[in-house]
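Please find one structure pasted underneath; my questions will follow.
Note that one protein chain of the assembly has been removed; the remaining protein chains are unaltered in position.
And then chain A:
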Amino acid sequence: MNKIIKYVLYDIVRSKIVVAYTLFLLLLSIGLFNLGGSPDKGLLSLLNLVLLTVPLISIVFATTHFYNSYEFMELLVSQPIRRSRIFLSEYWGVSLSLSAAFLLGVGVPVLLFAPGATGLYLVLTGLFVTFIFVALAFLASVITRDKAKGIGIALLLWFYFALIYDGIVLLILYSFGDYPLEYATLALTALNPVDLGRVMVLLNLDVSAMMGYTGALYKSIFGSAWGVGIAFLVLLLWVLVPLLTSRRVFQKRDI
């Protein structure tokens, strides 16, 4: 596996997009920490921006990379290499390079300006979101052969998770406001990795009051180590389900 990852990484590093992404995150983080007075404020702004941009860049970059590597994969498929190995090498190559960019661009500034549990949660969330959205990007890429369509699906997924989903949740909460919705909202949160990550970091920031409807319940659940463990488990599922599904599709498709 390592050898193919090496060539995937080599290809990515040369494209320089990842370098630009690192610099962008670095500028964003340093700027936000210097802008707000307290490190907590900086973390909060950073969280919101990270949860908007990291999924977008991850999913778009991973999708275009997948289509651009089609020739590379085609070349390897006729070699004595398992298809799943080719696929997973691509996945690891993309997600590791984006994660490295994130660690450099956000992890290091957080460590410098706001070290602590909240910062750690933010970085962990960002890493998970990277892995999740690369997996979703690969899923979008194996669904269709058409590059434009694939990127379209990827963007739709991002729109859905970053914007539309929250609207739907609000709509549900608003329309069924007369019923006890605590556990329903909890389930709804688990169904969106971006929200799940956001909630975990927010609870650590102790600004759960800002979340309105569901803050109190979340506090009681995610406040415990058990709750956090479950949350990370759910995030892990969000990586594995799209990844394994797309691997299955990739193994069965005609090259």
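Quick note on the criterion: a residue touches a chain if its C-beta (ideal position, glycine included) is under 8 Å from a C-beta of that chain, and two chains touch if they have at least 3 such contacts; residues count from 1.
One rule holds in what follows: contacts and distances are computed from a predicted model.
The subunit not displayed here is recorded in UniProt as "Cu-processing system ATP-binding protein", chosen from "Carbon-monoxide dehydrogenase large subunit", "Sigma-70 family RNA polymerase sigma factor", "Aspartyl/glutamyl-tRNA(Asn/Gln) amidotransferase subunit B" or "Cu-processing system ATP-binding protein". Contact with the omitted chain, checked across A:V77, A:L171, A:A216 or A:L233, is made by A:V77. Taking the whole complex into account, chain A touches the unshown chain at residues 3-4, 7, 11, 14, 69-72, 74-83, 252, 254-255.
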